[in-house]
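A single protein chain has been omitted from the complex, and every remaining protein chain is retained in its original position.
Entry: chain A
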């Protein structure tokens, strides 16, 4: 089999497993849906964090904006949002969503979420992406916290009591399975788009910014625009994932679900680093491993989860900063198209023509 065939076979296998999984393991549907969303989190975090060297702890802003925007659109198409949220999740008899309306709401809500998240990234990015290193990281952390506080006190969107996404009509059946496929499709699309992106000159440009931003500028690369564009692309996918996550969880808490810097915000960083930041597959591998570890151990840790997570972060960052793929790449550079020794076969004249 040629490499191209192997690659295709591999992708088809993943597609088959992804499509069949809810039927094979129906008990774990919601965890698996969450897993695909985690893949999106890690992939989009790595776009700026790994590939461009801008470590953000505030990407939850885009997740949360996408989540609220989607659900508010879903509701707002049929009902007054203030009254709906005033009912505090009660009144499922009053607020009925039949199938066409429910689907219509989603079809509109998810893109609206993507759009508003992208807009937020463009506006915020123009300010904070001018900062470098730790200043950028700390500033994004602040953005995440601030966004949570705003949502937490905004009555119209439910404030601290949160918001309940529309109740799906009976015909949808298993809600977890329904949203599992949304999550799976989003992860697949995100992966393919970023894979393409990293093969374009844009991919090289963000790597150049990571390695030496001053040099990139001195060579005429419009670094500010490039950085903002990268963040906007990440925000688009995060915005959609927010809409899916909100509907999947069936309840949006402003601080624990939408703008959860302490969980999703940190986890996305951890997943990308664990798998290997700055690589395409690293974040995917990291997300899968993390979700498996989390589900396998979470219930046994009884309140010590955050401590365990904190320790895990310290261990990975201190002892294993290059991640799984980074480590493999160092050990087997040839397999990743990199050489450690000069290749003395021929000159440009012979091989390039």
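Note that in this section a residue touches a chain if its C-beta (ideal position, glycine included) is under 8 Å from a C-beta of that chain, and two chains touch if they have at least 3 such contacts; residues count from 1.
Rule of thumb we're sticking to: contacts and distances are computed from a predicted model.
Trainee: Name the chain not shown, per its UniProt record: "Phenylacetate-CoA oxygenase subunit PaaI", "Fe-S cluster assembly ATPase SufC", "Branched-chain amino acid transport system ATP-binding protein" or "Pyruvate dehydrogenase E1 component subunit alpha"?
Mentor: "Branched-chain amino acid transport system ATP-binding protein"
Trainee: Of A:143, A:208 or A:324, which residue touches the hidden chain?
Mentor: A:208
Trainee: Which parts of chain A are in contact with the chain that was left out?
Mentor: 197, 199-202, 204-205, 207-208, 210-212, 214-223, 225-226, 229, 278, 337-345, 347-349, 351-353
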